[in-house]
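Let's look at chain A:
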Amino acid sequence: MLHENERDLRETILRISAVDVRKCMKCGKCSGSCPAYEQMEYHPHQFVAMVDNGDIQALLDSDASFKCLTCYACTERCPRDVRPARLVEAVRLLKIRKQGQNHLKPDAIPAKLEAELPQQAIVAALRKYSK
Partner candidate 1 sequence: MQRIGVFVCWCGSNIAGPVDVERVAEAMKSVPGVVHSTTYQYMCSEVGQSRIMEAIKEHQLTGVVVCSCSPRMHENTFRKTAQRAGLNPYMVEIANIREQCSWIHKDKEVGTQKAIVLAKAAVAKVMLNTPLQAGTSPVIKRALVIGGGIAGIQTALDIADAGYEVDIVEKSPTIGGRMAQLDKTFPTLDCSACILTPKMVDAAQNEKIDIISYAQVEKVSGFVGNFTVTIRKKARFVDELKCTGCGACMEKCPSKKGKNEFNMGLNNRTAIYIPFAQAIPNVAVIDPEQCLKLKTGKCGLCERVCSAGAINYKQEDEVFERQYGAIVAATGFKPIDLDAFDEYGYSQSKDVVTSLEFERIMNAAGPTGGQLVRPSDGKHPHEIVFIQCVGSRDTSGCGKPYCSKICCMYTAKHAMLVRDKYPDVNVHVFYIDVRTPGKNFDEFYRRAVEQYGVDYIKGMVGKVFPEGDKLIVQGSDLINGKQLALQADMVVLAAAIEPDPSARKLATMLTASMDTNDFFTEAHPKLRPVESPTAGVFLSGVCQGPKDIPETVAQAGAAASKVIGLLAKDHLVTNPCVAQSNELLCNGCSQCERVCPYGAISYVEKEIRGPGVREVRRVAQVNPAVCQGCGACTVTCPSGAMDLQGFSNLQIMAEVDAICK
Partner candidate 2 sequence: MQVRQDWKPKIVAFCCNWCSYAGADLAGSSRRSYPADVKIIRVPCSCRVNPLFILRAFQRGADGVIICGCHPGDCHYTSGNYYARRRMTLLFKMLEYLGIEKGRTRVEWVSAAEGAKFSSVMNDFVQTVTALGENVKLEDLRCKEPLN
Partner candidate 3 sequence: MQGTAQLILERARELMQSGQIQRVLGWEKGEFEHDPTPAFFESEEELQNFCYNDYCGANLSKYLIAASKLEGKTLVCIKPCDSYSLNQLITEHRVNREKVFVLAVPCPGMLDPVKTEGKDLSQGERKDYLLDKCLCCKGAEHKIADETIEGPSLDLAPEDRFAQVRELEALSPQERFDFWRGELSRCIRCNACRNVCPACSCVKCVFDNPNSGVSSKASADDFEENMFHIIRAFHVAGRCTDCGECSRVCPQRIPLHLLNRKFIADIDELYGEYQAGEEAEQRSPLVNYQTTDKEPSDALKGRG
């Protein structure tokens, strides 16, 4: 049995993502497709399994959701139409919606700037990683 809190978190993630994690047949094609696999502490298939298990806190504590490139390869190739990227997105949203949990702050931007980096990417990242 899950704790009430765990259950709530699980429900929240499922509601935000509209993903049916029970459809997963644990084939691992999502993680086989993921270009950010090495950077992510938890991999796309683990997001699905961990959400199903109600193990949301670990996902929230990890920065894996910010390493996801949102390329949707996992979602595109999933044979069961599970859409793991939306779970990653939901975890990220749940995190940045909390006070002071922004992953990217304007102050931190100058350090990340590279000459080649398009302006648009910075704005997009700011939108994606902070509320």
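Selection criteria: all candidates are chains of the complex that A comes from, given by their letters.
Just so we're on the same page, a contact is a pair of C-beta atoms (placed from the backbone, for glycine too) under 8 Å apart; a residue touches a chain by one contact, two chains touch by 3 or more; residues count from 1.
Just so we're clear, the structure is a prediction, and the values are computed from it rather than from any experiment.
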item: From 1, 2 or 3, the one in contact with chain A within this complex; value: 1
item: Touching residues (chain side chain A, partner candidate 1) in the complex; value: 23, 25-34, 37-38, 43, 45, 73-74, 77-81
